[in-house]
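Have a look at this one before I ask anything.
A single protein chain has been omitted; all remaining protein chains appear in their positions.
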Amino acid sequence: MLRYIARRLAQAAIIVAIVATITFALIHLAPGDPFSAVLDNPNVSESVRETLRAQYGLDRPLPEQFVRYVGALSRGELGWSFSHDRPVSEVLGQALPNTLLLMGVALVGSFALGILIALIQVARRGTTTDHALNGITLLFIAMPDFWLALLALLSLAYWLPIFPVGGAVDPVTHDYLSAGGRIVDRLYHLALPAMTLILLASASVARYQRAALLDVLPSDYIRTARLKGLTERQILRRHALRNALLPTITLIGLSFPALLTGAFFIERIFAWPGMGYAVVYAIGTRDYPLVVGGVMIGSIMVTLGSLAADLLYAWADPRVRNI
Amino acid sequence: MATMRYVGILCALLVCGCSTESSRGGSSGGTLAISTGGDPDVLIPNLLQTTTGAQIVDMVYDRLADIGDSLNVVNDRGFTPRLADRWTWAKDSMSIAFHLNPNAKWHDGQPVRSNDVRFTIASTKDSTLGSPAASVITNIDSVTTPDSSTAVFWFHSRSPQQFYDAVYQLPIMPEHVWKDIAPAGWRGSEAAKHPIGSGPYRFVRWIPRAAVELVADTANYRGAPKLSRLVWSIAPDFNGALTRFLTGETDFFPQLRPDDLKEVAKHKDLRTRTFRSLSYQFLQFNLRNPNDRDRPHPIFGNRELRRALTMAVDRAALVRSVYDTLAQPALGPTLRVYPTTDPNLQQIPYDPARSRQILDSLGWRVTTRDSMRTRNDRPLRFTISVPGTSQVRVQYAVLLQEQFRRVGVKAEIEKLDFPVLVEKDRKRTIDATIGQWNTQPSPGAVLGSWGIAGSRSTNGNNYGTYENPVFDANIDSALASVDLAKRKAYFTRAYQTIIQDAPAIWLAEPRQIAGYHSRLDIETLRPDSWWIHIPEWSIPADKRIARDKVPSASPAASAPAQPAGQKTP
Amino acid sequence: MPGPTPVSATSSAARPRESPLALSVRALLRKRSSRIALVVLAVIVLVGILAPLIAPYDPAAQPDIVALKSQSPSLAHPFGTDPYSRDVLSRVLYGARLSLVIGILATFVSLTFGVAYGAIAGYVGGMLDAVMMRILDAFLSIPRLLLLLGVLVAWPHLSIAPLILFLGLTGWFGLSRIVRGQVLALKHAEFVTAARALGASRRRILARHLLPNLVSPIAVAATIGVGHVIVLEAGLSFLGIGVPQPLASWGNIIQDGADQVATLWWMSLFPGLFMVLTVMTLNILGEALRDVYERRS
Partner (left out) sequence: MAPLLSIRDLRTWFYTESGIAKAVDGVSFDVGAGETVGIVGESGCGKSVTALSILRLIQPPGRIESGSVMEFEGRNLVTLNDEEMRKVRGNRISMIFQEPMSALNPVFTVGDQVAEVARIHAGVSRRQAWDKAVETLGLTGIPAPEERAKQYPHQLSGGMRQRVLIAMALIMKPALVIADEPTTALDVTIQAQILDLLMHLQKEFGTSILMITHDLGVIAETTSRVIVMYAGEIVEQAPVDELFARPHHPYTEGLMHSMPHIGHDQARLNVIPGTVPAPTNWPKGCRFFERCPYSWDLPAHEHPPLFDVGANHISRCHLAREPQRRQDPHPPLVVQEGVDAA
């Protein structure tokens, strides 16, 4: 088991290194001097421009810049964000917890909802509920994230003003609430974005889980369970689901990129101050280091996510666990 | 005698509230949440360029004197005392001495001294800072400080607008906060993040992309403002800001569009108020080649071609489509509200047929299948750059694109983000852009955006580099003459020159619509800055809602506890 | 005594074509949902192709920017008009054409790249394969949208061709992994060693022997890929960097109405409906193809 973990960690490290090269290329893909956004600002005198270029070693040959870039990366420095006048690592560091909160809640919620829908469908396989749910999940898979977010915001925050119109906290009253009040306020603001992301992500989980369950049903140990006198519901929930969850765990690993993209749009529309929102803002203001920092951290999150999913799978499947 | 009549007319035209200094007592409390679609750029009086930034700075800082609702720019009529409680003109009127109000204090408790005034003017003129306000205080030579409570402004030349130039442009900044920071470092400095002023509101907090919060300076030398807290709620874009206002999350939204009025009407506790604003919109051509500023622009360098393009656009329909009845087609780089503007300035007519003839005569023939014109196989094509977040300007661009298409001209649209657009404007690397100037009470400001000075200086606003000495000369002589009739004649001749040169297609003089919550008693919304009377706005005690009942003491966060109840003299 | 009843061998008259393609098409058509999806998709594609003929107005024309602005659906304009008085129905029909073209071309780029990369990695194997796979993992770890934005930030002003190229270049990773797996599996199959024994060149083997077996996974990736690109293009338009005006794609029609989504509901409803319908049918077909392909292999 440990050997397996070690190998996977090494693989993850290589992937992150390659992503660093890709992001380095992305920076230098941009036309002109990557720091032109501030340097060409006439207010900044030529001398300041020279010092900044020297500091970032832009006047040195490309390979040397790359070494310096990777060195900085390993120390966790992601360069300087111009739109915020602060180091990128600080900006993203502040934004990351919000994204992790949103994605974490959405991950748990979408898998719970997805599995529940799959269970209902398989328990009533062949009936109209099964077909109806099939149709609905197909609809949500096909729905573009921003369109659903737009509809959710419109229907649940404007026509039926149940939820706030975005933001992580109520900008006006948050700090004056009691500690409990603050938590309620934060949850109240988290509700709609998280719900939208859950709806988006749970559709594919439901379809995937339903297929896994249907694969498991004809197997012999299900018949043995029936022989033992278990009710259909117990068979489904205890024996079938427990086995059908294994492929779903691998799905967790694969779903991170899609979840991050979904979070990306939802943060933009619900003004959720996470990493996605910061990167979109940075794109508008051509703040390359922040955009590239976002790509970097995004891919690290995805890599760690799939690594965690693999480890969870190894732990969950006894056949793999105690090799 | 002439000046008296002059002032009277201006006052009548401008819905002058002439509200006397209303007493600052009465019930204080309540929170005003202003909905805005983007962060302020920077909270430094002589560096800011966004209206949100100006709103916050005008609440945190003070000017020497306030222009008053009459917006009179000649001599010091209508100006009411602020930091300066009295001022005296030199006999030869080459200098004005301002006496500072002894009670005026900075929010950190330091007294306001004349050095602060001298420092504010000097730092703005310092080229290493590169302040955009530098170009509007060119007439001020320097400021001397004979004693700690007197600041004397020295001018290069006598002008009817001397006092206006000295007082209107810049709020006064505390020298002891800024003098040790190098100009290049101002933007990123701690002082920029926690501004200290002398105005009616203290700075509490700025959470990027979320909110800016100010709290009433209860010990202010001019008495505490009525509203105890101001919050700018920052939404990701215009749509987010509008929705937050419609759902009652915020109380005030100054940028309603005609199309939104139907929505606002659905909410019983929301009101709207239309008010005149000092802004005009235009499609600006870059007369210089974006890649090489010394050579003329291949298309817009030609005056006849610019006139042809102007004739292709049905400006009246365009303005009606975007603004319904809430705007008039702009006459030129000026406003109908200026007394010196002749309402029936001669315009280039809407005449697509004539426009096609001119384009043909200039050698731009229709050859390609999609009926687009080319000349020695270069297509008649240019890009219109607009800020992506401004729905109005995007709408203009798409409408103009179609009008140009009908005469065989291909216009492409490039949506950029506001700061990037400003950068490109400054570097003159744009073909054409849809601009809007929130100009000043003084018609003379037109030199900054259309005169040669504005074109040549690195941080001038004449992004199209339109340079016509006849235009500049007429404006200068207009500004120099005191007699209204002569002044108007010079302005009219200048406007006719620039209109016929067509450096831009003048679009609209929009009136602004503000939406506000019914519990708010709001004062006059002044055209140059609707927010200037916020300290006198109030919320009656019986109409207070949840966010008003927030304790007036500043939150647990940074700001030092304010000693409550200190009586002002 | 009646004669014994002869056992009749099951010799059917015309034996149906047994090629894998025919098999999968027949299997596909057996499912009712696939049949409906195919019909709906055919209609939408037809609409796209015939757009110029059936669209009542010129999509870019602004007949009357004052009187006809933002009209709700009416007989004259079944899908209503946009803030520039353009007919939304015509724009949605032309949008069908543009969105589908972008989807198909971008997916074509993805397929060629994906198959090439996967085939080479699978066929050559060894160290090269390991390196190529790690590079693939790296690209797969970056969400496609983020990668796209990172690239598009560098070129703010894009016309259709480069947009399609970038959409294609960021979408081939998943398929190349499948192709590699397939090639690895087939590499040692008998008929490949036989071909090599007959002296076939490596390129010939790849083209003649391996590719035909990749038809099914490629078909699956293609159908679902087109759906992805359409949604992605809509997302980019929403962020303001998609298809430039005055061209019409479903994404930028929604973007035109996004600012007044409360009042101009028809601006998001109709293009959104078409888009969801198209992507849904593509997904149904993709999944049906995948079931057929998995059951058979």
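Points to keep in mind about this one:
The letters A, B and C name the chains in turn, as written, and every chain counts its residues from 1.
Please note the rule applied: a residue touches a chain if its C-beta (ideal position, glycine included) is under 8 Å from a C-beta of that chain, and two chains touch if they have at least 3 such contacts.
These numbers were taken from a predicted model, which means no experiment stands behind them.
For the chain missing from the display, the contacting residue among A:Thr129, A:Ser155 or A:Thr231 is A:Thr231, taking the whole complex into account.
Touch with the hidden chain on the side of chain A covers residues 219-221, 223-231, 239, 242-243, 246, 316-319.
The rule is simple: only the chains that are shown with their structure count from here on.
The chain with its C-alpha centre at the largest distance from the centre of chain B is C. Sorting all chain pairs by how many C-beta pairs they have in contact places A-C at the top. Rounded to whole angstrom, the centroid-to-centroid distance between chain A and chain B, based on C-alpha atoms, equals 41 Å. The distance from the centre of chain A to the centre of chain C, with each centre set as the mean of the Cα atoms, comes to 24 Å.
Among the residues of chain B, those in touch with two or more other chains are 243, 246, 388. Chain A has residues 158, 268, 286 in contact with two or more other chains.
Interface residues of chain B facing chain A in the complex, by the touch rule stated above, are 31, 33, 128-130, 184, 187-188, 207-211, 213, 229, 231, 233-236, 240, 243-244, 246-249, 388, 417, 419-420, 423, 426-427, 458-459, 546-547, 550-551, 555-557.
Remark: chain C residues 134-135, 137-147, 149-151, 153-156, 227, 231, 234-235, 238-239, 254, 258, 261-262, 268, 272, 275-277, 279-280, 282-284 touch chain A in the complex. Those residues of chain A that touch chain B in the complex are listed here as 37, 40-45, 48, 83-85, 153, 157-158, 161, 164-173, 175-176, 268-269, 271, 273, 277-278, 281, 284-286.
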